[in-house]
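Quick notes on the structure that follows.
The complex appears here minus one protein chain, its other protein chains still in place.
Chain nomenclature is as follows: A and B, assigned in order of appearance, with residue numbering initiated at 1 for each chain independently.
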Amino acid sequence: MAEALLETRDLCKSFGGLVVTDAVSLLVAPGEIHAIIGPNGAGKTTLIAELAGELKPDSGSIRFAGADITRLAMARRAALGIARSFQITSIFREFSVLDNVAMAVQAHAGHSFRFWRSARRDARLRDPARQVLAQVGLAERAESRAAALSHGEKRALEIAMVLATRPRLLLLDEPMAGMGPQDAAGMVRLLAALKRQVTMVLVEHDMDAVFALADRITVMVYGRIIASGTPDAIRGDAEVRRAYLGEAAA
Amino acid sequence: MSVARRSLVIGVSLAALAITPAIALAAGEPFYVTLLTRIMIFAIAALSLDLILGYGGMVSFGHAAYLGIGAYAVGILAFYGITSGPLQFAVAILASAAAAAMIGAVSLRTSGVYFIMITLAFAQMLYFLAESLNIYGGDDGLNIAQPSDFGRLVDLGDPPTLYYVVLAVLLVLLLLSRQLINSRFGLLVQGVKSNERRMAALGFPTFRYKLVAFILSGTICGLAGALFANLTLFCSPSIMHWTRSGEIMMMVILGGMGSLFGPVLGAALYLLLETVLSGATEHWQAILGPLLVLVVLFSRSGFFGMLIGERTARGRADG
Partner (left out) sequence: MTAVLEQLLNGAQFGVMLFLMAAGLTLIFGIMNLINLAHGSLYMAGAYVAAATFAAFGSFLLALLAALAAAVALGAAIEIVVFRTLYDREHLDQVLATFGLILFFNELVRMIWGATALYMQVPAFLAGHVELLSGSPYPTYRLAVIGAGLAVALLLHLLIARTRIGMLIRAGASNRAMVDALGVNVTLLYTLVFALGAALAAFAGAMAGPIFTVESGMGESVLILAFVVIVIGGIGSLRGAFVAALLVGIVDAMGRAFLRPLLASFMSHAAADNAGPALASMLIYILMAAILLIRPQGLFPPRGR
């Protein structure tokens, strides 16, 4: 197997007496979609926050493309190509949809100490933004105010923003959250289309989506990894079934 | 359509400002020239605050400090016999920038309520500093013997000349600000106000940009201070009193936060209101105070927003 793109070793974090990340060792291969599932409170979002750099782990290490990034700040990790979508949509509500994505492009288009030229007429920002919008199916909504979008469209916008940063690794925190079946199916199609182009760590509760997309699945309970492997292996794992899946998924 | 109305309001206001001195002098009421010069100077100060408050979401409650630094730069240099205009203004601008850099470097490490309190505290510190420096007049203030000397270029001692200089500065700043707001830097600052967490997640090192915005804002306010010293030929610690910072902030809110021209109208509104009310009763603050409370509680987009028919919440992202 090629060298792992993302690797954590014995990652630990506690909040007071509560252990939220318990010696998590994870391997994510380049180009794969690696899903993390588990019951609520398993520490999945915390793990994403640690991977993104928003939270500092108490101990353990995180390596990205061979380099140790454990102590690196969030903005620096983003510059390295780690992009994150939030569980609760985090966009620029007052701006237009196109502005939102253009801002993401701007983040990786050199410095922003430019005080004179209008950024809204800068093709180097607007054109890539439009391309990404087309990719996620929001091309007609480009001029709408982000706040006016439906929930599903907002989630799609969030994905567009992270894609616009041309990431090497996508950390997706419940992208399907709150979506109806149609929107969710659209999101699955979108992510499937990105397979192989971008490596993804996907935290999700929607089991249909997980089994449709994931190359490998890791199961977390109370901050600990209890199983990790191919979708078939996980489906058949007795402990996982007892802890999380129940009999329905078999 | 909002754009047309907006241009109309701005155009009419600027035209009114342009012809006022002629009318006032013809009518034998030079007082209005001085009053409007004062309004425009505070409009510049309010504009500078709007850049970081209305667009950047940074609630700096200590902006009057830069007004004071600019004024004292002119005053202290004049005290030592240095009356060269270019030199005085250069010092005023550099000193404000330096102060904003130092204050910003500490304050911007915090946010929210901490930030408000800390900017207030630093402004208070400078106020006390000015009060305690007895050689420069301390509490009584410092008289300035003559206006900044710009040789044959302009005579700032002539009220109409000073008026048009200030008007010109205001116009240039309005234009520059509009370019700034729509530039990459400007959009970034607005993005920080909208969702700083998202900005950081996208990879922007937000601190340095906030600091630069803060410095720009303080510097422009310092320029206003230098002009103020020329208007009043006097500088005293009261320029930097924290209530002055509150007044500048009220001007931004009254006029319409996040609109660039709103603060200009806000300055006019506030100072005209103050002039009218203080003429009516010596207890005018007892009326202005509750009035301000009501405005805050019930206004949405300020006076400018009202004029151009905007009913959305304060601040527009595509302004």
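Points to keep in mind about this one:
Heads up, the rule we're going with is that contacts are C-beta pairs under 8 Å (C-beta built on N, C-alpha and C of every residue); 3 or more make two chains touch, one makes a residue touch a chain.
All figures in this text were calculated on a predicted structure; none of them were measured in a lab.
The chain that is not displayed touches the following shown chains in the complete assembly: B. Among B:14, B:35, B:87 or B:133, the one in contact with the hidden chain is B:133.
The chain not shown here is touched by just one of B:18, B:90 or B:106, and that residue is B:106.
Annotation: of B:250, B:268 or B:308, B:250 touches the absent chain (contact as defined above). In the full complex, chain B makes contact with the omitted chain through residues 53, 59, 61, 106, 109-110, 112-114, 116-118, 120-122, 124-125, 128-129, 131-135, 242-243, 246, 249-250, 253, 283-286, 288-293, 296-297.
Simple rule for what comes next: only the chains that are shown with their structure count from here on.
The touching residues of chain A, counted against chain B in their complex, run 52, 54, 74-75, 78-79, 83-84, 86, 90-96, 99, 103-104, 106-108, 112-120, 122, 125, 161, 165.
Across the complex, chain A is touched by residues 179-180, 182-188, 190-191, 194-195, 197-206, 209, 212, 315-318 of chain B.
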